[in-house]
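A single protein chain has been omitted from the complex, and every remaining protein chain is retained in its original position.
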């Protein structure tokens, strides 16, 4: 079940990668590459920091999911425009799953501290979108004042560490991370929670 | 012979890195760094994804080749401007060699699937130029509508997988990848093959 959800998350990330980069007018190959980077870039960053080969590069199903997501976004731009709320909800589920698997992989690797494992979970979830914006020559939207996104990952990871400290299994840690991340993200979309720019805060 | 060709490819990539970044007005150290990134960046990305140390960092001959290419491009800007067709042909040979060696290294590593090995070959060939443009704060030219470049890598890699499936040796796989990539790239330069922007296609 988790594997199928992961594949759906990859489809959603790939489609959102194409939609987000459309204003930069890539060609077809460029658009598929940006979909690829959006979907797998976060996991690649995590694995490079853990000093091990990129796990997603073993499984061609991810490649198929990316091409499906990218082609959907390219073939149905009008439908996707109307489906934007649907795409955002799918993206929220992808974010929660990527954050949960990334944090648990980092915790189980034994290579990083628990606090840094939470950061690697957030990097797994948000790193692909950041890398895509960098490849479009722009400051990543996730670093600018705006929606609650990385913060949802960090809060989910912190909740996971609490479960771990209370003696919970890795499966329950993973489930709590995903649930808190997805819940916060959906609430942020529903209620329009946003961050102010830095000048407005300090 | 392959080793000498690789070094010439590094010289060509380093020179093209300096030429491509001239409009961004780096200083001398910045220009050499951009030449370095253009020449070795693709292989470094491939090795990081394979989870192993960067192979090119063992061999000082690559460093000498980069400095030679960068100094040539800086010392002879007028000559290089007239030599642009020559530089593009040299770049095409470098691309084919990098794509072939990158794909074969990824196939032999056992860490990635065959389809992802083709992508890592393309990353070895085109990753340096992409990284250089990112370091110049621009959307990489290779992702925008334009010349057939990454596509030539992917077609060469696909041809290599066909040879592999037919029972060919790694040497023949490598030769076919290089030949198809270089042939397609030279044909694209000769006949002006270009990709349309995404809006024109869908």
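For clarity, chains are labelled A and B in written order, and residue numbers in each chain start from 1.
Here is the rule we go by: a contact is a pair of C-beta atoms (placed from the backbone, for glycine too) under 8 Å apart; a residue touches a chain by one contact, two chains touch by 3 or more.
Values in this document were obtained by computation on a predicted structure and should not be read as measured data.
Of the residues listed, B:90, B:136, B:159 or B:188, which one is in contact with the missing chain?
B:136
What is the set of subunit B residues that contact the non-displayed chain in the whole complex?
For subunit B, the residues touching the absent chain are 22, 24-31, 33-34, 36, 44, 47-48, 51-54, 57-60, 63, 74-75, 77, 134-137.
Tell me, which residues in subunit A touch the chain that this view leaves out?
48-52, 109, 111-113, 115-116, 119-120, 130, 133-134, 137-140, 142-146, 150-151, 154, 195-199, 201-202
By definition in this document, only the chains that are shown with their structure count from here on.
For subunit A versus subunit B, what separation do you get between their C-alpha means, in angstrom?
Here the centre of subunit B sits 29 Å away from the centre of subunit A.
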